[in-house]
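Written out below as structure tokens is the structure these notes cover.
Here the complex is missing one protein chain, while the rest keep their positions.
Moving on, here comes subunit A:
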């Protein structure tokens, strides 16, 4: 013992004072410097605010029917006009947006989690586990997602939309899991994983503690982009009556109704279609900027 513990502690304190910026900080900084990311984030926050706080401002709820006003243009009474049924466009559109946002977020999170777990297990264990998981992935890629979801649509009636979210997520993970698998194969040769393995850490623990956290950037970007994919799929299914079932509404079913009257009553179509486009656009902008922020080699303005 030549160096006393006190000296060591002093040295340590000196090092600790120079604080290395955390990765989260760096990424957040890069993200907030990109104009694209800021616009996307602001738009998305606005959409959430509108969808969840907006309904409390309006006078009508989405189940109300105004029998004095059928297919009326926007007015002080009905801010965004009314539908053929007398429903208030403002109220039903925001209700539809709530549904679309919740469905999109949940499906994306579940889908990305599934992709990470399946890909990491296939890449880590290799052998028969890899072969069977890869085969299932290929099979899911071949199965027509729209068709399967449409066939199962009767099961989603009567408020069973969480089931719809699950099935939707089941068709969102395949491509990402292939990427995760190939990344895991190279990651598991790295020293820290080897060290953990030789220390006797169980494989499952290694996967969840070391492999998956090391791919968090890829997964965060993927989850964001999956949100827009899920919203688009949900909308298309609901458009044909295969998604969210009445009496609940979603942007897709509203667009389907609005498209029939769009030529002479534009407010029935453009509010819901416009909000959908803005929402998906915002999600895509955020995802794209997030990818750049995570990528250390990306070219950035001002660097």
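Criterion: a residue touches a chain if its C-beta (ideal position, glycine included) is under 8 Å from a C-beta of that chain, and two chains touch if they have at least 3 such contacts; residues count from 1.
FYI, contacts and distances are computed from a predicted model.
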Statement: Answer for the undisplayed chain, UniProt naming, from "Ion-translocating oxidoreductase complex subunit D", "Tripartite ATP-independent periplasmic transporter DctQ component", "Peptide/nickel transport system permease protein" or "SufE family protein", is "Peptide/nickel transport system permease protein"
Statement: Touch assignment to the omitted chain, from A:35, A:126 or A:155, lands on A:155
- line: Across A:37, A:111 or A:252, the one contacting the chain not displayed is A:252
Query: Residues on subunit A that touch the omitted chain in the whole complex?
result: 138-139, 141-148, 150-155, 175, 228, 232, 235-236, 239-240, 242, 252, 255-256, 259, 262-263, 269, 273, 276-278, 280-281, 284-285
